[in-house]
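Please read the structure below before turning to the comments.
One protein chain omitted, others in place.
We call the chains A, B and C, going by the order they appear; numbering starts again at 1 in every chain.
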Amino acid sequence: MTATTTQDHAAAPVGSRVMTMLEAINHTLHQEMARDDRVIVFGEDVGANGGVFRATEGLQQEFGVDRVVDTPLAEAVIAGTAVGLAAAGLIPVPEIQFLGFSYQAFHQIAGQISRLRYRTRGRFGAPITIRAPFGGGVRTPELHSDSLEAQYANIPGLKIVMPASAADAKGLLATAIRDPDPVLFLEPLRGYRMIKGEVPLGEHLVPFGKARTVTSTDHDTVVIIAWSFMVELARRAAEQLAEEGIRVRVLDLRTLVPLDTETIKAAVEECGRVVVVQEAPETNGFASEVIATINDEAFYSLEAPVNRVSGYDAPYPVGKLEDNYVPDVQRIVRAVRQTIGAA
Amino acid sequence: MTATTTQDHAAAPVGSRVMTMLEAINHTLHQEMARDDRVIVFGEDVGANGGVFRATEGLQQEFGVDRVVDTPLAEAVIAGTAVGLAAAGLIPVPEIQFLGFSYQAFHQIAGQISRLRYRTRGRFGAPITIRAPFGGGVRTPELHSDSLEAQYANIPGLKIVMPASAADAKGLLATAIRDPDPVLFLEPLRGYRMIKGEVPLGEHLVPFGKARTVTSTDHDTVVIIAWSFMVELARRAAEQLAEEGIRVRVLDLRTLVPLDTETIKAAVEECGRVVVVQEAPETNGFASEVIATINDEAFYSLEAPVNRVSGYDAPYPVGKLEDNYVPDVQRIVRAVRQTIGAA
Amino acid sequence: MNSVLDLPSEPPSELSDEHRRWLLTQMISSRIFSQRVFNLQRQGRAGTNAPVDGSEAMLAGCSLALDPTTDWVLPQYRELVGLERFGPDVLDRYVLYTLGHPDGGNIPEPTRVWPPQISLATQVPHAVGLAWGMKQRKEPGCVLVFLGDGSTSEGDFYEACNFAGVLEAPVIVVIVNNGWAISTPISQQTRAKNFAEKSHAFGIPGTTVDGTDPVAVFEATADARSRAIAGAGPSIIEVVTYRLGPHTTADDPSRYVPTEELAAAKERDAITVFRAELTKRGIWTDEDDATAAATADARMEAAVQAGEARPVEPDAFFDHVFAELTPRMERQRAQFWANQEDAS
Partner (left out) sequence: MNSVLDLPSEPPSELSDEHRRWLLTQMISSRIFSQRVFNLQRQGRAGTNAPVDGSEAMLAGCSLALDPTTDWVLPQYRELVGLERFGPDVLDRYVLYTLGHPDGGNIPEPTRVWPPQISLATQVPHAVGLAWGMKQRKEPGCVLVFLGDGSTSEGDFYEACNFAGVLEAPVIVVIVNNGWAISTPISQQTRAKNFAEKSHAFGIPGTTVDGTDPVAVFEATADARSRAIAGAGPSIIEVVTYRLGPHTTADDPSRYVPTEELAAAKERDAITVFRAELTKRGIWTDEDDATAAATADARMEAAVQAGEARPVEPDAFFDHVFAELTPRMERQRAQFWANQEDAS
């Protein structure tokens, strides 16, 4: 870690503040850039404009045009240059304006960034954190809403981080930027302003591979496993079911790779019944891996088949249809009831 | 379908012949181009050179440079032009020289080809068959061996076809070319010459979404579910186990999308124990979806957890290591024994 | 004056006064259409959309140089309010599109215009493929594709133009240089002398025209089209305009657009300039303005009413994923309806 000269580093902040997830991300980028002058942020419209959602607001003013760089409109080279920047000793934090446009960079992310350390047998690491917003519910045009985590989860060498709370957005982003390996840091559009919470102002690191138990009692009969914005819906579903006396645990995976198999196993053993919720299409979504993992680790504790709540096997639809497509509280509640009803 | 003038169409061939999978593919491309003059084949080195594996051998001589086109070295535009060719009324059969380089075209395949019909609400269909070889065991350089089917299976609007026999290579390729929707037709490098069998010389169509039972008896105690070259290994494992009196059924999925849930369900109900074999890395491979589907459809018939045999969660390795990485008969046999041993 | 039916589909060899009046009428109506859709978003009736402001002259000039019965247009997303020459469906479906209706993506036969493209520059390979297919099938006509200055930084633009050169495909690639890609100025997009220069990478003709002059755009497009249909292959036309409005309804240009620069561009507003010219020539009156505006308002009013009245099936997202639903999708659709009943 390189010593730095900027002010806010000198005065280490204490306490906490209520922030939206978006504010937490912006706050964390400021702190990490101040902490380590090797951190470089770049992408489309991240500089002068502070990002189309203001996630990078104020960074260029504070850290200058050499460390916060507006790039040409070309995702493959945004991802591809990160490889070279890393080899030059920098810590690249590129933004892909929307995850759907990471498709243009797929060959660099899946074929290059994820393998730099492997191909070079450790000569070059890739401490790269790719930030990208995604997800539905906010009436965006095509490809802006798509949940693509499963298409990356099968690629060895990538860590996949999907925070569901403002505090985790900070703690996981800070961990990602300090991680020696490539991280896909996926930010739920719907959560940017809707998800709020206390965020520690000082050093706050959340380790990868440790799921978060959002709600639990000693006598939960069902566990809902979710990640990113679906955790918020699961929480609401659990509240609603609690009123009927149905005790539901909610587990937030936080990181898909690495996956917290232990906590999943324990939850299944304790609850016996499981609902997995994902916004992505059903077929081969990450929920399938969660189910396969439960099959491996806790098969004999299952009292009923695991129930999947997913987007349907259709591309994310246009505005008039999206509320019918994207999983909602009512579908989750229904799935929990079915699971309890089952056998 | 457009009438055609070429000779071999006039004389409809009868009977069958033993062919390698590669010969079956070449033979089918000849027949389909003769049958329908809207079919156009293009890609890197497919013309004068007949493809780097000779899959398109002789096509340019027979059908000319307008229908068998050597393109510049650019996968995104190979896939992207297929969209326009389809809108012009042609039936594009592009080749991606190796599946690993479909990454360069991911935004066109996953974001455009798969959605053309959907985006235009049916104005334009995409009767496109993308052929690509893949898979290990033949000492290729990096990215040539990768099994990427799972990264495509989560994308709505793509059909994924992975033949495991020479006859199916013909029957499924012919069906793919005549299918009104986009098909990813994946050819196992190791099977090109190693997989041989009787192939009908005349019209031979194998429907999508119908799995093939490769070996079965009335008293199978385990079913091995596989696709592409892994079916061959599963068959050998079943033979070996048969000698020990262990009755194993082998199911070849043939197409991952659409998936033959019915046959999977029936096999699990009859056998009660399951091993799924894939060459791809374990995490979120298509085996996870097979397990999730079994969880949905046949949970109560399972006598033991489904056992996964996969590539490991590492990029496909270099020559000296690949035999240690890629699933083999011995690993499959071991998994079957474990499954029988379990509970 | 009806701006669509008056003209034969065959593009004119040179421009009459009537053609000039048609051009101005188009320019006025496309801006009105665009402003109306913009306001619909502000009223919460339409989704995010990108105003045409500044591209009106280009769209009128390009349209007039094409034959709607043989030629195709692949837009980016800003252009659909200015292609009425290709038939009324273009605007009607664009309105549906902005309303978030799935049919907005379906511009029906025989209209030769594609719906908006969101994934930037991906439409250029599509256009080249379509032109290649037309050539292969010996069909007349050509393909015109629009992309922005920013979009030229994408590999798809380059790969497609390079391939078009090799194929000698009848395609016209129009680079709409409006100075900005959201907040990114062209100076940060490329160091090329100008965007027409990029044609050297492909060995095809490239030219730069003033996008505030509909006649100049018409002539450049007509030249490129003659080359294309004569079998002489593709061309690139850089049309220099200026983005007079925000990037989209979601954008705040005051954060990054220099005020003087914007003011100067508004001075050169194509509609004002061309109106003055036609008035000077004595072929345009205030009354023509009023008529053009009234016609456009009425036209748009009808489109919006029809669009907002158009029903949509709640499970329409299952349609057209494939020609037929897979068994799994059938199961999902059944689950969808079961949920709906629960909910109600």
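As a working rule, a residue touches a chain if its C-beta (ideal position, glycine included) is under 8 Å from a C-beta of that chain, and two chains touch if they have at least 3 such contacts.
Keep in mind that this is a model prediction, so the values were computed, not measured.
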Where does the absent chain make contact, in terms of the chains shown? A, B, C
Among A:25, A:40, A:130 or A:332, contact with the omitted chain is made only by A:40
Out of C:11, C:61 or C:165, point to the residue that touches the absent chain in the complete complex. C:165
Would you indicate which residue among B:18, B:73, B:205 or B:242 is in contact with the undisplayed chain? B:73
What residue numbers in chain C mark contact with the hidden partner chain? 153-156, 158-159, 162-163, 165-166, 188-193, 197-198, 200-204
Touch rule applied to chain A and the missing chain gives residues 40, 66-67, 71-72, 74, 76-77, 79-90, 92, 107-108, 111-112, 117-123, 125, 156-157, 159, 180-181, 209, 257-259, 261-262
To test your reading of the contact rule: which positions on chain B touch the chain that is missing from view? 44-45, 47-50, 52, 70-76, 100-101, 103-104, 139-144, 282-283, 312-315, 317-321, 324-325, 330-331, 334
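Here, only the chains that are shown with their structure count from here on.
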Report the chain whose CA-based centre is farthest from the CA-based centre of chain C. B
In angstrom, rounded to a whole number, how far apart do the mean CA points of chain A and chain B lie? 32
Numbers and ranges of chain A residues touching at least 2 other chains: 100-101, 103-104, 142-143, 283, 313-315
Residue numbers in chain C touching two or more further chains are 102, 105, 119, 155-156, 321, 326, 328
